[in-house]
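Excluded from the complex is one protein chain; the other protein chains are retained at their positions.
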Amino acid sequence: MELLLFGVTKEIVGKSKLTITADKSIPDVGSLKQWLALQYPALSALKSLAIAVDNEYAGDGETLKEGSEIALIPPVSGG
Amino acid sequence: MELLLFGVTKEIVGKSKLTITADKSIPDVGSLKQWLALQYPALSALKSLAIAVDNEYAGDGETLKEGSEIALIPPVSGG
Amino acid sequence: MLLKIVEHIDIAEAYNYLQHPSCGAVNLFIGTVRDRSRGKEVTKLVFEAYETMALKEFEKIALLAKQQWPLERITVIHATGEKLPGDAVVAVGVASPHRQAVFEATAFIMQELKTTVPIWKHEYYGDESVWINAHP
Partner (left out) sequence: MLLKIVEHIDIAEAYNYLQHPSCGAVNLFIGTVRDRSRGKEVTKLVFEAYETMALKEFEKIALLAKQQWPLERITVIHATGEKLPGDAVVAVGVASPHRQAVFEATAFIMQELKTTVPIWKHEYYGDESVWINAHP
């Protein structure tokens, strides 16, 4: 699975894309968030962290499928 | 006294300026309105008719002075 | 404040005037001639203004707006003469450090302008024409 990183999350992780081996331990958005928090504790300090799957905000229960475009969405600040 | 006419009042009176001999019978804005209504009955059919004295809306009690710039203000429709 | 009665409204001039280093929010309303009115096709509008008084009224309205919202720039520009469908007839713009202020202030200025400023619209449809708002 490839994860796109933006804004402060790109800085925290240190790159703009993260490749994660598809794994039974990360079946859905909620478990991805848990995995990220363990790997990159600085992500937990953010005001919020959303996940987008195929360009849509995704709830914790959404299943992750190989080939989906997954992105980390830290608090937005456009406008 | 000179009276500036605009919009529909210019059409009703048939000119853009009206000269009225200063007269004790027209001492103030209220009496000017009465005089106008008699001379030009079509003015009474308007939705409203205000008088401006020296570029300010004037109440009926305001005294008319020779040399003031007086204008008829039919209902405005700018914007 | 940029308060003007003009023959032709220059949107770029209005926008440029509204730039201010401490203002992150700029809002510009433009009123244009519609192609239809009262169920009829509009061929043209002709605007007439009592210019000296209209400019005084613009200033009063702008000052009222400044009392209510933190505005660093205010522009009110109205066109006179013959206007065709699509032409701009009025431009009202403000700049503020605060976003919500610019929407409220622009709406307020337009509302006041329509109520008090001595400007008159003569609407033409083919052979007919009418002074808008003149009669009940």
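We call the chains A, B and C, going by the order they appear; numbering starts again at 1 in every chain.
One rule holds for everything that comes next: contacts are C-beta pairs under 8 Å (C-beta built on N, C-alpha and C of every residue); 3 or more make two chains touch, one makes a residue touch a chain.
The shown structure was predicted, so the numbers you read here are calculated from the model rather than taken from an experiment.
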The chain left out touches which of the shown chains?
A, C
Any idea which of C:E7, C:D35, C:E82 or C:E128 touches the chain not displayed?
C:D35
What is the set of subunit A residues that contact the non-displayed chain in the whole complex?
4, 6-8, 11, 45-47, 52, 55-57, 71, 73-79
Absent-chain interface residues of subunit C come out as 11-12, 15, 19, 21-36, 85-86, 97, 99-100, 102-104, 106-107, 110
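Here is the rule we use: only the chains that are shown with their structure count from here on.
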For subunit A paired with subunit C, centre-to-centre distance based on mean C-alpha positions, whole Å
48
Could you state the distance in Å from the CA-based centre of subunit B to that of subunit C?
25
Return the residues of subunit A touching two or more other chains; collapse runs of consecutive numbers into ranges.
none
